[in-house]
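Below you'll find the structure I mean.
The complex appears here minus one protein chain, its other protein chains still in place.
A and B are the chain letters, set down in written order, and residue numbers restart from 1 in every chain.
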Amino acid sequence: MNKLPFILLFFLFPYSAYAGKVAPNVVIVLNESARADSFGCYGSENKTPVLDAIAAKGVYFRFVWSSMDSKTSEQMLRSGHYPFRTEVKTDSFKSLGYHSSTIEQAIKGEAKPPFLAIHILKGSSVKALDNFVEPLAKLKDTLLIISSLTGSGESNSAVSVPMVISGPPVLNPGRECWDLINITDFSPTLAEIVGRDIDRKHDGKSFLPSLQDSDDPFQKRNWIYTQSGGSWMIRDWENVLYSDGNFTRISEDNLSTEKVKKTDKIAPHRKERLEMLVNRLRDKS
Amino acid sequence: MKCLLTILILFVSVASRAEDLPGFLTEYCVRCHGPEKQKADRRFDGVENKITTVDQAEHFQEILDQLNLAEMPPEDEDQPSPKELAEVIVFLTASLKVAREQAQTSGGQITLRRLNRVEYLNTVRDLFSMWMADFDPTTTFPKDDSVEGFDNVGSGLVTSDYLLQNYLEAAGKVADKAIRPGPKPEMINMRSEGDEIQGKDHGNRRDFTRIFIKDRQPLGITQLLKRRIREDGEYVIRVKARAWNRKSRYKDEDLRYNSDEAMRMSISIESKSLGKTSHRIVKEFEVPDGEPTEFEHRLWLESGFAFQVHWANGPNGSTKRIMRKVLPKYTDDAIYPLRNPKQMYAGSGPELQVYSIEIEGPFYDEWPLPGFSRYFPDPPEKPDTTYLDASMRRLAQRTFRSPVDDETIAPYLELTRQYFEGNGDFWAAAKYGVRALLTSPNFLYHVEADEEPRSLNAWELASRLSYFLWSSMPDDELFACAADSSLLKPEVLRQQAERMLSDKRSDSFVENFAGQWLQLRKLGEMPPDPANHKAYFEDNLEDAMKKETLLFFSKLLEQNGSILSFIDSDYTFLNKALARHYGIPHPGNDFQKVSLPAAGPRGGLLGHGSILTLTSNGVETQPVVRGVWILENLLGTPPNPPPPDIDPLEPDTRGVTTMRELMEKHRENATCYECHRKIDPLGLGMENFDHVGSWRDRYQKKSLIDSEGEMADGTKFSGVEGIRAYLLDRPEQFTHCLTEKLMVYSLGRRIGFTDRDDIDDIVKAMPAKNYGLRELIQEIVMSKPFQSK
Partner (left out) sequence: MKTPTRRTFLRGVGVSIALPAMESFSAPAASTTREAKRFVCVAPNYGVYPGNFFPEKTGADYELPVLLKPLEKHRKDFSIFTNLDHPGVGGGHGCSNTFLNGMELKDAKKTPKKLQSLDHLLSGEIGNTTRFPLLNLGSGGTSWSRAGIQLPAQLSPERVFNQLFVDDVVKVKAKNRVLLDEDASILDVVREDAKRLAKRISKTDQEKLDEFLTSIRGVEKKLERQAKWIDVAKPEMNDSVISGDGDGDDVIVDLEYPYNTAVMYDLMILALQTDSTRVITYGHPGGNRLFPFEGITAGYHQLTHHGKRPEYLESLTIIESFYLKQFSRFLDRMKETKDASGKSLFDTTAILFGSGMGNAGSHSSRNLPVIVGGGGMTHGKHHRFERNGRDGRPLSDLFVTLLQQLGIEKESFSTSAGNMNDLLLG
């Protein structure tokens, strides 16, 4: 299999719509836990006017995976690596050249641009999150990422989190995006935005193409992975494979799962591919 | 039959030096089949030299068969010399041919002729001014048999109870379509946008739906596909689409696709109840790269139909194949040969992206429709029997194509009146009346009354003319000329024929006459092997070839061009694909008139791919078939069919043998050679055209093609050019041939010996008229046989 042409293609057309521009400020706010469909923009009955407004001028994602415990999630977020790579402890945001900032500094305009502020909001109240981000939504030239460290419920629902993003470099705002995203992908995305080389050993993959409404699946993930302790899960758009060998189908609501139907002739193919991917991933460690 | 033969076949005399059949029989046959012995119950000592009875004809046939088969005389008996044998065979064959011809001719009289399927369809179309492209009530009709190569000859047009049952059904369908009273149908407007379009893809985009492959991913409006068109009428279809990623990372050969072509989108229509046969592409658009464009198409749709949108030139195969076999070549994340997720592909390759699909209608130029109000003008609020009678009379006059007397119409009026009185539904009764009229023999047959031959009356002449030139019933103007009898005046008749030839409906004449004279309908019966003839199928060369010939015919008809152009011409009609096939440069994509290079081989019918392909068998050329085709259709001297049970030539399997060497074997048997000396040189002279009409200088095994030859009359010639020159030297022979064919077609009967003089007169008149095709048709219209029953 000759891969050379595609690597070449990638370099010829990097997603560098942003290259050469001034790096935007970045604010990342994460609830400790939130169901992936708990924001109003996902169709929930919860009143989240601010989050909905952010989604309306930005993008909201349907398929984002973190981990089932918030500690592991935060580790994945910071390191850009999956938990089985125990040796990696570094903060992957550090080398990006951002000025560290707190949320308060950012709101008051006291932070030196370009700044990066990451804040974890205790608790699981969506209402509280909505209130918290209200002042942030007004910041200019700021990439605002709102998500959660964990989901709620069992299995797929437990690791699925909401995510809304606004500000530069988002294109074609007001979209729902069905691309697959891992919580490890934040730092690679910022790296691409500021034009730093992406650490090739990274488990994350930049979702800048998704922010910019690229239609090219070759620039995006076709699977996501998560882990908590010794158990892991991997999925594509329709199915989830678990470390115990279990294999389920994701239901219409995108969160719960159900048995794979006997008549589903394609599922075995998906399973085999997920097995290949997870083996390859874990072989690298 | 017997009586006819005795009268007509008294003197069969054929010029031959060996006219002494009794002598021949005495010498070689009578010893075993004579007074002493009657082996196999046969006795030939009393056989005379001419055929006077059916029994004698049968003797002749039997003797001929035995000689042809070389069964007799037995090997251990005296054998006639090859020359003697040949002469006797010629004599017997010719005698029998004449006897047959005379027995078969109906003496110049037409037998009651039924409408054939095409005529039925066209007549119904014109009777009610209906749009028939997607409404064909005749699909289950049995095929009409051909006589003398044409399917409108009375003796071949049999009526069976199966057909009659079909007539009943068809009449019901037609009545339902034609009788449309009531208010103008309400307008509908249906629209699907983005990912609501039926045929949803797996991408995450909501503003369009993607098509990945050619033809097999139809998109439509869900609501319409479910509900279907309810009212026949004209509709407007709008589709907004864009061409995306025409050139992508995928190699064309992997996708089996041509990225150099602009994307094309097609609209097809199909009726659920009529099934696949009703599927038809109604429009194709070129979709430019870049921003989405809105396309619009206006068309007539029948109830029950719905439309769908396709990518006409997308990647071949299936999305499944792409996911399994193509995608894994381009990314490590996909496994060969599994069903990898479609989302991994969506957006990465070429796509036809459809943003919205819409339909609006029905629109009508006038309402009620003209085909309805012609018979039911200004229907009163509560129509009564008086109105019903009047309408039925109007219908009958048209349907029967002549004035209808009271006696004839009475039972039909009675039938509908009873129906109306029985259930009170006027329009149901009207439909019932239409059903009955369309099952009447006065509609189904060309009725020309009386026992004896006579001149046609004006109404009959009008129908004769319209079925000749339009394969349909007369229109208002022609009926008017019949009503005031002005059609019987030669100048009016001529002027009407002129008008009709210029009318669009004369396309039927081109299609049906040329299609059958030249045997174009055979095209496609023996297609070449798809694996080795990709272009033939992908470019639809079969249709293109047929179109070339029909356009050529149309042009001659339109411009009164010389019929000798059929033999040689400096132009033809080509589209890009066919021009490529011929190796001729072509300026555009579509069909247009193209001047031919002076020295090229393509001028005239003998260079047309259609003729060359239909005389081949899909694998190799068949010189015998080509030779026979020329004899039959250009020279008008068809050879006798080969005797039964003759083994065809077998190739020498040890090698060698070119086609020409193979055909030499025909010389070895005098019986064969008698006809093949006329057939083979013509066919072999055309060997430079292969089995799909491409030019070649050599055979596949590299041996050079030898197209030199000698005609049966000794004329030496070379190649197709030589054949053309030979034919052009005999313009009267070709004219005679074409005149006969036109005669058969226009009269719907065989030519009899009584027609010979009329045909000869026409042939003689043609040089002075520059052999114009229109003039030839006019001559036929003016001829006595055409104007007599």
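By definition in this document, contacts are C-beta pairs under 8 Å (C-beta built on N, C-alpha and C of every residue); 3 or more make two chains touch, one makes a residue touch a chain.
From a predicted model like this one, the values you see are computed outputs, not experimental measurements.
Asker: In the complete assembly, which of B:D78, B:D529, B:D590 or B:E668 touches the absent chain?
Answerer: Considering all chains, including the one not shown, the answer is B:D529.
Asker: From the listed residues B:Q592, B:N617, B:T658 or B:T754, report the one that touches the chain absent from this view.
Answerer: Spelled out, the listed residue whose C-beta touches the missing chain is B:N617.
Asker: May I ask which residue of B:L415, B:L551, B:I584 or B:A725 touches the chain that does not appear here?
Answerer: Of the candidates B:L415, B:L551, B:I584 or B:A725, B:L415 is in touch with the missing chain.
Asker: Would you mind spotting which of B:Y445, B:Y571 or B:F591 touches the chain that isn't drawn?
Answerer: B:Y445
Asker: Just checking the interface: what residues of chain B touch the absent partner chain?
Answerer: 1, 40, 69, 71, 106, 109, 111-112, 142, 154, 158-165, 168, 172, 407-408, 411-412, 414-415, 432, 435-436, 439-442, 444-445, 447-452, 525-527, 529-530, 537, 617-619, 641, 644-651, 653
Simple rule for what comes next: only the chains that are shown with their structure count from here on.
Asker: Residues of chain B touching chain A in their complex?
Answerer: For this pair, the touching residues of chain B are 202-206, 244, 249, 328-335, 338-341, 343-348.
Asker: Residues of chain A touching chain B in their complex?
Answerer: Touching chain B: residues 1, 3, 5-6, 9, 62, 176-179, 214-218, 222-223, 236-238, 265-266, 269-270, 272-273, 276-277 of chain A.
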